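Below you will find the structure I want to go over with you.
The other protein chains are all here in position, but one chain of the complex has been omitted.
First chain written, first letter: the chains are A, B and C, and each begins at residue 1.
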Amino acid sequence: MCGIVGIVDAGGVSFPLYYALYALQHRGQESAGISTFEDRTLYTHKAQGLVAGVFNSQTLQDLQGNAGIGHVRYPTTGSKVPENVQPFNFRYRGLDLAIAHNGNLVNTAELREEYEHRGQIFCTTADTEIIGNIIADALRTSKSMEDAVLLCMRRLRGSYATVALLNNTVYAFRDPLGIKPLCIGKLDNGYIIASESVAIDALDGTFIRDVRPGELVRIDESGLTSTQIATANRKAYCIFEYVYFARADSVMDGTLVYDVRRRIGQKLYDANPVEADTACPVPDSGIAYAAGYAKRSGIPFIEGLMKNRYMGRTFIMPTQEQRERAVRIKLNTVRGNLKDKRVVLIDDSVVRGTTSRRIVNMIRDAGAEEIHLRVGSPPIIAPCYLGVDMPTRTELIASGKEVEAVRESVGATSLTYIPLEDLVEAIGCGEQNLCTGCLTGCYPVEINGERSCHCVVDYVAGTHQSDLSTFKAGKERT
Amino acid sequence: MCGIVGIVDAGGVSFPLYYALYALQHRGQESAGISTFEDRTLYTHKAQGLVAGVFNSQTLQDLQGNAGIGHVRYPTTGSKVPENVQPFNFRYRGLDLAIAHNGNLVNTAELREEYEHRGQIFCTTADTEIIGNIIADALRTSKSMEDAVLLCMRRLRGSYATVALLNNTVYAFRDPLGIKPLCIGKLDNGYIIASESVAIDALDGTFIRDVRPGELVRIDESGLTSTQIATANRKAYCIFEYVYFARADSVMDGTLVYDVRRRIGQKLYDANPVEADTACPVPDSGIAYAAGYAKRSGIPFIEGLMKNRYMGRTFIMPTQEQRERAVRIKLNTVRGNLKDKRVVLIDDSVVRGTTSRRIVNMIRDAGAEEIHLRVGSPPIIAPCYLGVDMPTRTELIASGKEVEAVRESVGATSLTYIPLEDLVEAIGCGEQNLCTGCLTGCYPVEINGERSCHCVVDYVAGTHQSDLSTFKAGKERT
Amino acid sequence: MCGIVGIVDAGGVSFPLYYALYALQHRGQESAGISTFEDRTLYTHKAQGLVAGVFNSQTLQDLQGNAGIGHVRYPTTGSKVPENVQPFNFRYRGLDLAIAHNGNLVNTAELREEYEHRGQIFCTTADTEIIGNIIADALRTSKSMEDAVLLCMRRLRGSYATVALLNNTVYAFRDPLGIKPLCIGKLDNGYIIASESVAIDALDGTFIRDVRPGELVRIDESGLTSTQIATANRKAYCIFEYVYFARADSVMDGTLVYDVRRRIGQKLYDANPVEADTACPVPDSGIAYAAGYAKRSGIPFIEGLMKNRYMGRTFIMPTQEQRERAVRIKLNTVRGNLKDKRVVLIDDSVVRGTTSRRIVNMIRDAGAEEIHLRVGSPPIIAPCYLGVDMPTRTELIASGKEVEAVRESVGATSLTYIPLEDLVEAIGCGEQNLCTGCLTGCYPVEINGERSCHCVVDYVAGTHQSDLSTFKAGKERT
Partner (left out) sequence: MCGIVGIVDAGGVSFPLYYALYALQHRGQESAGISTFEDRTLYTHKAQGLVAGVFNSQTLQDLQGNAGIGHVRYPTTGSKVPENVQPFNFRYRGLDLAIAHNGNLVNTAELREEYEHRGQIFCTTADTEIIGNIIADALRTSKSMEDAVLLCMRRLRGSYATVALLNNTVYAFRDPLGIKPLCIGKLDNGYIIASESVAIDALDGTFIRDVRPGELVRIDESGLTSTQIATANRKAYCIFEYVYFARADSVMDGTLVYDVRRRIGQKLYDANPVEADTACPVPDSGIAYAAGYAKRSGIPFIEGLMKNRYMGRTFIMPTQEQRERAVRIKLNTVRGNLKDKRVVLIDDSVVRGTTSRRIVNMIRDAGAEEIHLRVGSPPIIAPCYLGVDMPTRTELIASGKEVEAVRESVGATSLTYIPLEDLVEAIGCGEQNLCTGCLTGCYPVEINGERSCHCVVDYVAGTHQSDLSTFKAGKERT
């Protein structure tokens, strides 16, 4: 899971990209990078670390130009190699291309094999390099980005929200199923494309609309144009963006994430009403859930857990033996809000079960009489191949275990997961438009050894259509 | 405003002090320091920066010993000099003394004059140095810490929650009015004294009780003993600890801070009921207020503002001209939760008014129909001389301005401050036991040019009384 | 100009590579990197900075394996991009290749064009990437490294001392003219290949011999083997390695650099004897020159300039206006050794003339009566295309200017450059075996718009020959 952004703005883009990446920091804390272009030169600065650590005034001033892209990267296992830090740059006959990508391909090995067979040598192990190679290779022969992206959409299998900087033009495209989010905003003197609308907000821009699945958007100094490259008979929006990953203040594919989470909270009560004294969120994402739960149930919203905000990279954790009891260095119980109380504890998900067990224990130690764990997502029973860093099946507590067994394992008085249909309803776009792979084991793209739902993708002979007409000034959202 | 901690523990104290300081980090981000003692040597490590930046594994291992004290310091104007970083060390005839202090003296100049007259040369401009000098000077003649602290209490005017390390014994005392908080906890193999109970929680310790105003507590390897040095006819707990400064999960002088804030929220509704769609907190302290407000009013708790958690020291802020609109880099509006809504916006305080004005503007920009600002403290009309970093009278928006004028200035539809009597009731200890100087202009200690309430302090001929008898094992709190 | 090293050692290679790079630090202070291989994994750590800053204990421990290569990079204009930091990694069908390179190609553009035409997309602008691509591309079809390097030698035009790590084997090769240095050493449990013999010394290894121009050396756990890939009718050792670049304690292509410099000093006296009081070196490289000059002339070696050793990266230089007079912050005059003295000032080269002028001024200010500047290289009249970062022709003070004009410009009493034939004699391998491009304008490889000397390179059908037989134990040097 990563965050991406592309900006064209007449007033320079490095500072806006910096603020946009900062707004997307929750999507990746492992590394950050920016590429800009001016006067035949591609500038890139990227390194491991948080946005505020990677860049300083000088590095931002050195990133000249009115067009650029940026990236923040999530630390996935085994991939902390500096060479995987994005954006990636590609050079080909005087052409300068930079690419940043959010998502995960499932046919990388196959594609690399093919391109290696044709002679391409790769520098890294990252998905992004194969995307860049397909594009640059296509540009080599046809010179049209539309064709290049069409080729990508035909060949890439998996999720790929992508921004590309080709000279002083920014391109953005999203896989035909729209698995990863991407949206468009208007700035005072240009446009922004970003993973989430909060990046637009950070620049005081105006949200226009989401990039459509299968769409290629192009922004340069003359404005924004769009081409529909492919259309599918369904969408496959990642359900976990709504449940956990996205910021609550983001509007994603037409829906405010906060609203989804409040509705989930309401439905969690409806599905299994319980008498209790407090509706207590697990911070941070649980707060919207608990707000919805409290509203519906009449059980007051009261925090029973407080998070310490000052945890930094260099913080020394207690030694292994002390670790179990030392969760509270990060997360403290508000004893007075829990003691002798019947507590509804509302969390977004239960993955391995270890964190839930520790939290339930802490709350019980604080004197809670009953702990009713309510979970904002159905049981996770299968891995994600499309960009969310999830454990293997054997590590998933819900994989092959009944709810009652999970409840006992985490030590709660009662445990209810939200039913899938309720979750789908809370999101509002229909199950056929969501990727529910981790919840059902059935994936919207073909994956070796897994079941897959049937998708039909139609490739359009790209006809340009200006978006400018569809966007009528003002601050409305579609 | 600072955070202090003292620990005696048979298993070494540097790591526990580190975690305790981390739990108190909200009380001071400017600098951090630890002093420990072992085998005739006083070890000190202190520097500017956050706890996680100042210490590493090596520096903590070098801080040997089973007794020590720690400090985090709040950045007050003009005092970012490294030499003011605490703990302070004092050496006198083979005696090693370290002192850390939370509070502010109002007669420093007078005391320095006197001690300088007697020949003392000072190294810094900090209050802490005069406290250390009085103690060391007293120890020089009488050798009893009780007498030294008695002298302090007779001479020091102001607030002073203090921990001292004298060889391998930790002492802690609190001014006779108890202006600044200080509490005692039991650890597996020792005791802890800290500004707030959350530091005890972080070590999985058991809260025993608060240090009493005017009390001197002594902890060493043989246990904890206490002497009442002075008693006053009232207390003067800082009212702003409850309103804003303390962590909501702290229990302070018998009361859970979260409870106080929820009660304030309830009373804010009662004092001025309004019809509205959402009860929206200003993060972070506003959440407890809004929870209470929502419970009482039935108006649902819904967040309309989201805070970005990744702001670091090196974050580059937008230039001055962009600053007004760029508040949202730190604080974003959840447009969907505000648009066309009647919003009750609940904040802890209004000081200069600038922040409130910006937030009200942002919420209005997000489409709110009405914005009812509810403030968890009465108008601040006078400066604080006792340790809270407040602006001068002329900068305080409520100083010499009617509520209506303030409302107009910040741009809210309506504005209600909590009445002082309601706030006092929410805290529960009676107005005579609170310092309300900044709200009333009447201070519990004599301050040149200000009104002062009458306090009588009685100095006890110190009789030792072991606390160990009063603390009966188990995990109860008094 | 860069430094490279490759090591195979049964006891692990990351620490030996670290020490070897540290010994080669003078060859490049811009960035440093190491790649190692173990158990199907290629590990790389590289970053901008000095060796001691780029690596720490943890990063070295993470670089597992018994085979690896390393690189330090010289800051050449406009190339401070992180992506150019070496070693470079290449991936191709399960094959992991890392490459580090010292030198400069003159036909990069042409080669890139060709490979791009065949479909290769490049990630960087560095020469090293084209070398890696040629090799990986060749391995793709033929599977033999000998053939791949043969292809390199046929196609690459320029200087290239290269180390490559292919799985757990280290390969090293040197261009057929041997422009850049490369030598072989024996370690207790393996072998080392490095730019200079000082890297072998740092590991207490035994120098075996130089890598021959056109030779490919292969080291793995079973030992060292060699193949002569190409032979030329001459060598073209970079003359500036002897004059300035190499460490004086290195033995390079059979000759101790210190000896060369002492002989230059002697010849400088012979060529133009002068009566004087002191032979004064410009530190650091001038010391060996002055030692030789003093020996021959009988004029005592006395330092008149002292260098401050503590200059770090973050040192703040005086502002531009003060700069002229502030050279002495780095380089101070020893007034008492200069006052009223006839000084022979011995430096390695005069490039732009600015530094020489400042130094001559300082010495005159210190009271010297006469300043006889003796220069250890002939006038530099042409650029270097083969790896030394030199200014353009117009910036070279000696380009199109008589010696007398240069003397006047730098302000010396007299000025003598060493005649080329003397310099060649001091080195000892014959002018036909040296690259004298910057001194004569005639280059050993074809360069557009420049004169070139005739070279014939013969490509051998590679026959393997074990080096082990040619290296008879003991600590002798050939």
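Things worth noting here:
To be clear about the criterion, contacts are C-beta pairs under 8 Å (C-beta built on N, C-alpha and C of every residue); 3 or more make two chains touch, one makes a residue touch a chain.
Everything quoted here is computed from the prediction, not taken from an experiment.
Here the chain not displayed is in touch, across the complete complex, with B, C. Among C:G53, C:G94 or C:P273, only C:G53 touches the chain left out of the display.
Among B:Q29, B:Q64 or B:Q120, only B:Q120 touches the chain left out of the display.
Within the complete assembly, C:V198 is the residue of C:V198, C:V282 or C:I363 that touches the hidden chain.
Touch with the chain omitted from the figure is made, among C:S195, C:T333 or C:T436, by C:T333.
On the side of chain B, the interface with the absent chain consists of residues 44-47, 81-83, 88-93, 112-113, 116, 118-125, 129, 132-133, 136-137, 140, using the contact rule stated above.
Where chain C meets the chain that is not shown, the touching residues are 15, 18-19, 22-23, 25-26, 29, 50-53, 55-57, 60, 198, 201-202, 204, 247-249, 251, 256, 258-259, 262, 284, 287-288, 291, 294-295, 300-303, 306, 308-316, 318, 325-326, 328-329, 332-337, 477.
Operating definition for what follows: only the chains that are shown with their structure count from here on.
Put simply, the chain nearest the middle, going by average C-alpha positions, is A. Centroids built from CA atoms put chain B at 38 Å from chain A. A straight line joining the Cα centres of chain A and chain C is 48 Å long.
We define each chain's centre as the mean of its Cα atoms; on that basis chain B and chain C are separated by 61 Å. Looking at chain A, no residue sits in touch with two or more other chains.
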